[in-house]
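To start, the structure itself, in C-alpha cells.
Showing subunit A:
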Amino acid sequence: MTISLGPLEIPTRLVYDFLHIFILPGFGAVLILIILIIWAERKIAGLVQLRYGPLHVSRRFGGILQLVADLIRYTFQEFIVPRGVDRIAYLTGPVLALIFAIIPIAFIPVSPFIEPPIYVSSNMLLVLAILSMAPIFIIITGYASDNKFAFIGSLREAFLMISYEIPFIISILSMALLFKSLDMSVVVSSQANYLPGVILNPLAALVAYIAIIRITGRFPFEISEAESELVMGPYTEYSGLMYGVAMGIAYIKLYVYSILYSIVFLGGWLPILSTNLVESYFIGSFIILIKASLLMLIAVFLRSVYPRYRVDQAIRLGWSQVLILSIISLIWSLILSYFLR
Partner candidate 1 sequence: MSGSQDITQELAQEMFRVVETGVKEEGERLIELQIGPTHPGSGHMRILAWVDGDIIVRCDPDIGFVHRTIEKLSENRAYIKTIPLVERPSLLDTTPMTIGYVNALEKLMGIEVPPRARYLRTILAEITRIASHFYGIGILAIFLGHSTGFMWAFGDREVMIELATMLTGARITYAYVIPGGVRRDMPQNFPDAVEKGLRYIEKRLKEWEKIFLNNPVVERRLRDVGILKPNIARMLGVTGPNIRASGIDYDVRMIEPYEAYDEIDFMIPVAEEGDAYARGLIRFKEIEQSINIIRQAVKKIPEGEIISPQISRLFNPLMKKIYAEQKRVKLPSLMATLKPPKGEAMARVEAGRGEALFHIISDGSTNPYRFRFVTPSFRNVILFKYLIPGHRIADLPAIYGSLDYFPPEADR
Partner candidate 2 sequence: MSQVSIKDPDLNNLLNILNEELKDLATKIYIDKTERVVYIEVAKEKILDLAKKMLHLGFDHVKSVSAVDYPQEKKIELMIHVGSYLRVIRKYTIIIRSMLERDNPRVSSLTSVWPSAEFHERETWEMFGVYFEGHPDLRRLLLPEELEGKWPMRKDFRIATRKAGEAEAPWK
C-alpha cells in the first residue's frame, strides 16, 4: 500500500530508505538499542544479585556507557590469529553471520504507507530464510578454529539449530496461514481488523518465544557457549574486535527476531487498541521498537534466574514438546482461519 507522492516520489523514497537502513530501524537503532539492552541486562542482573552492576563509566547516568567503553577496548585489543586455523573461514565466519543476521532489516516494513527499501511480496518467508542462514556460519566458525572446545560448541549449535528453527518456522507460518498472506504489511493490517496475533493463536506465540530464546542463546538455553564446560563455545579463539563482533551477533539476532515477533504477534506499528491513527513513518517504527525492546528485556532478564540446560535435555525438549506444540498451533490456525473469512 503506497500513496503516490507526485513528482517528488523518487527522492522521497530515497530519503525514507536511507532513514530505514541507517537510523530507524537500521544501524542507528541497532547500535543504541544494543547498548541499552546489554546495559539493562547487566544492571538487572546486578540488582537481583545484590550488587551495583555497571556503575563507574558514566556515573551520573548509572553506567549506561559501559558497553561503549567495552567496545573501545575490544577495538584496540590485539587481534591474534592462531596458527592452525583455516584463515578464510576464521576471519569471515563471524562477519558473515553478522551480515546474515542484520540483512533482514531491509525487508521488514515499519509503516503502512512506505515500502521497505527492498519490497518482496512474500517478505515473511524471505526474512525467515535469511535468518536461518546465520547459524550455519557460526558452525563454520567453530569448526575453523583449531580447538576441540570450539568444535564441540559448534556441534551443539548444529543440533540445537535443527531442533528449534523448525518449530519457529512452523509457528510463524501458522500465523501466515491465519492471516492468509506472507506479506508483513498485510499481516499487521489484518491484526488491525481482528485481534493481535498473540490472542488469536497464543500457542504459536509461546512456541515462537521459546524458540527465540534458544536461537539467540539466552539463558536457560545458553548451551553452545557454555562457559564452565566449553570456554566460549565456537568463539573460543577470538580476541580483539572479532570478539566484539561475535558477542554482538547474538544480540543483533535477538533484535531482528524481536521485531519479527512484534510484527507477527503483537500488532507491529499499531498502538494497543488497533486503530488507523498511525500513518507516519516515525511513530510507526518507534512503536515497533518499543515492543521489540520489551521482548528483549524479558529475554535478557532470564539470565538472573535460570542456569543452563544440558544439551541433550534441550534437544529432547525441542523435539518432543516444542515441535508438537508448533504443529498443534498450525492445526489451530487452520481451524481458525476457516472462521475468519
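By our rule, contacts are C-beta pairs under 8 Å (C-beta built on N, C-alpha and C of every residue); 3 or more make two chains touch, one makes a residue touch a chain; residues count from 1.
With respect to how the candidates were assembled, all candidates are chains of the complex that A comes from, given by their letters.
Everything quoted here is computed from the prediction, not taken from an experiment.
Engineer: If you had to name the candidate from 1 or 2 that touches subunit A in this complex, which would it be?
Structural biologist: My answer, from the options 1 or 2, is 1.
Engineer: Tell me, which parts of subunit A touch candidate 1 in their complex?
Structural biologist: Where subunit A meets candidate 1, its residues are 45, 48-51, 148-149, 152, 219-220, 222, 226-229, 231, 303-313.
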